[in-house]
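In what follows, a single structure is set out as structure tokens and then discussed.
Apart from one protein chain that is not included, each protein chain of the complex appears where it belongs.
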Amino acid sequence: MVETIVNILFSGIFHASVLFLVAAGLQLVFGVQKIFNLACGSFYALGAYLGIVFVKYFLSVGGPPVLAILPLLAAGFVLAIIGPIIERGLLRFVYDRDVHFQLLLTFALLLMIEDIIKLIWGTYPLSTQGVYLAFGILDIFGASIPVYNLIVIVASIVIAGIMAHILSNTRFGRIIRATSDNNEMAQALGININNIYVKVFTLGTVLGTIGGALVIPSTAAMSEMAVDLIVLAFAVVVIGGLGSMKGAFVGALLVGILKSVSFAVYPELEMLLIYIIVIVVLVFKPQGLFGTAT
Amino acid sequence: MKKTGIVFLLLILAFLLVWPFIGPEYQVYLTLSFFAYSVALLGFNLLFNYTGLLSFGHALFIGVGGYTAAFLTSRFHIPYMEVSILVTILLSGVVAILIGLICVRYIKIYFAMLTLAFGMLFHSFLMKTYHLTGGDEGMSVEQPYLLGMDFSSMDQMAFFSGPYYYYSLGVLILASIAMWRIVHSPFGLCLTSIRDNPDKAEYLGIGIRKYRLLAFIISGCFTGVGGVLLAPITGHMDPGMVFWTHSGDMVFMTLVGGFSNFFGPMLGTVIFITLRDVISSYIEYWRLIFGALLAAIVILSPGGVIEVLTNLFTLIRRKIMAGENAS
Partner (left out) sequence: MILEAINISKYYGEFCALKDVSIGIDEGEFVSVIGPNGAGKTTLINVLTGFLKPDAGQVNFRGKDIAGKGPEELSTMGIARSFQLVHIFPELSLINTIKVAIISRQAKGMRLFASLARDKEVHEQALEVAELFGLADLLEETAKNCPQGIKKLLDVASAFALHPEIILLDEPTSGVSTSDKNKIMQVLVDASKKIGIKTVLQVEHDMDIVFSYSDRIIAMQQGKVLADGSPAEVEKNEEVICTVVGQKECFQTFNRIMSMNREERA
């Protein structure tokens, strides 16, 4: 009994920690740029695929599997390059447009990236093979927990901590918060809004790509993973509250654990349950658990 | 409507009437999807253009229509198309009331996300009720009787390019007339006023939620009927038809064609169906090109292709008139 609960709990937290990264990126971009980025799942998928490429190269030049986390993180960071490209190349044209068009532009991105992935990596699932098990398995109260999962959980907590620090203690964080409260005011106070937008969007992108890169040893990369993930990330931010980091954290935990509980208890219910919760939250607390915007 | 517009429409109609005789069989078959999606988008755009609500879950109603047709024809052996359509209108209406009562309390991104959530709820419902709906394998849709007539002795393709073609065209024409009247009615004007400025509309005595709900219901019914028309074409319904990317396809068609024009979405379906067919025969990656096209439309010409065409048309006409004046 204890062993099952521990198992479910850890797998839930593992899902949650990856979900949190993507959702945090979504929230950050929504908070500052007021754009709900449907393509955040695509960044996650890109992170996963490039992660595989980097890990394979790392292993082929004799890198020890236990250090595979390094090429994975590298893959996530390398993909930061697409942030400025997308923000400067596309998004900046629609900031003053109706929100519907902003949403649709990110939808267009999602369509493009999905096919770019297929174009580069094909349609067959890819995986990092041995890396996941190279980390070994830990016995906690009789439950076998893959050590890699624990590493991801820790990594995610560290990133969350760094984010919290940046947002509340640095100049950049204060500017971000000021801009998300009132971007006209921020502009009037001499903040270079374009500069902030590029940085924030890139940060949001990197959170997504790292999320994808970190998750990939535990699963296989598939072209549908982007679309599947955006639906989950969407559930997370709706439950937590749009634009709230705390909301992303709690929402991710809720969705992650819920997912693994229902998967263990009654798999038929998995997604159904999540949607029902999303709808209930939207109906009774449309601003989400921690949201401020209405 | 302007005279040139009417002439243009009549020309298109005349073309559509003779198309099965002159067009290649396969292209005529593709036209069927055009009819079905056009009906569905009449509903979608009542919400998007005329009421200012973007639904990212409208494929749900395609699903309601399609699965109704599937259940009636293959499970209950009631092959009459008209029965499918009527039952769909009823069911879509009921579903739209239930969902709409919740959704119309919100606008913009929240409305888009709520409709997306409901669409996905329906999607997982279809996936999980395997014994009822066949889960991800879906259900087959039998060839329907049209106006009580059984065409099962006919060759499949002949049925599609003959009776079913004209039946679908008829439904599209009726649906277009109905929608045209709706958007040009006092109700339609009130919807646009709500889209433009809900506060002001409320102060003029317009109950905005009531109107939004009714628009949602009507929209759902039209899209449902589109789903019924779509079902026999593939002969198959599966949960993929309600997945949110299919809703995205509908948004794509509307945007690319031109949402602010009554006929824009129809042009969008032509572009979508043709492009997908042409591109996918060369490369597998039609979504890449579609995404780029959508991005270009959103950034460069939010009025869609129809706006570009009408601008071009007036430009040419002005040039010609200027030329006549000069000579």
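A and B are the chain letters, set down in written order, and residue numbers restart from 1 in every chain.
Following the convention adopted for this analysis, a contact is a pair of C-beta atoms (placed from the backbone, for glycine too) under 8 Å apart; a residue touches a chain by one contact, two chains touch by 3 or more.
All values reported here derive from a predicted model rather than from experimental measurement.
Visitor: One chain isn't displayed here. Which of the visible ones does it touch?
Guide: Computed over the complete complex, the missing chain touches B.
Visitor: Touching the hidden chain in the complete assembly: which of B:Pro24, B:Gly148 or B:Pro186 does that?
Guide: Of the candidates B:Pro24, B:Gly148 or B:Pro186, B:Pro186 is in touch with the missing chain.
Visitor: Among B:Glu137, B:Asp150, B:Asp196 or B:Glu284, which one touches the chain that has been omitted from the display?
Guide: Here the residue in touch with the unshown chain is B:Asp196.
Visitor: If I consider the whole complex, including the chain that's not displayed, which of B:Pro24, B:Gly148 or B:Gly205 touches that chain?
Guide: Spelled out, the listed residue whose C-beta touches the missing chain is B:Gly205.
Visitor: Please identify, in ascending order, the residues of chain B that touch the omitted chain?
Guide: Looking at chain B, the ones touching the missing chain are residues 178, 181-182, 184-190, 192-193, 195-197, 199-208, 211, 214, 218.
Quick note on the criterion: only the chains that are shown with their structure count from here on.
Visitor: Can you compute the centre-to-centre distance for chain A and chain B, using the mean CA position of each chain? Integer Å is fine.
Guide: 33
Visitor: Where on chain A does chain B make contact in their complex?
Guide: Per the touch definition, chain A meets chain B at residues 36, 90, 93-94, 97, 99-101, 103-105, 107-116, 118-119, 227, 231, 234-235, 238, 242, 268-272, 275-276, 278-279, 282-283, 286.
Visitor: For chain B, which residues are in contact with chain A within the complex?
Guide: Touching chain A from chain B are residues 48, 54, 56, 102, 105-106, 108-110, 112-114, 116-118, 120-121, 124-125, 127-128, 243-245, 248, 251-252, 255, 284-288, 290-292, 294-295, 298-299, 302.
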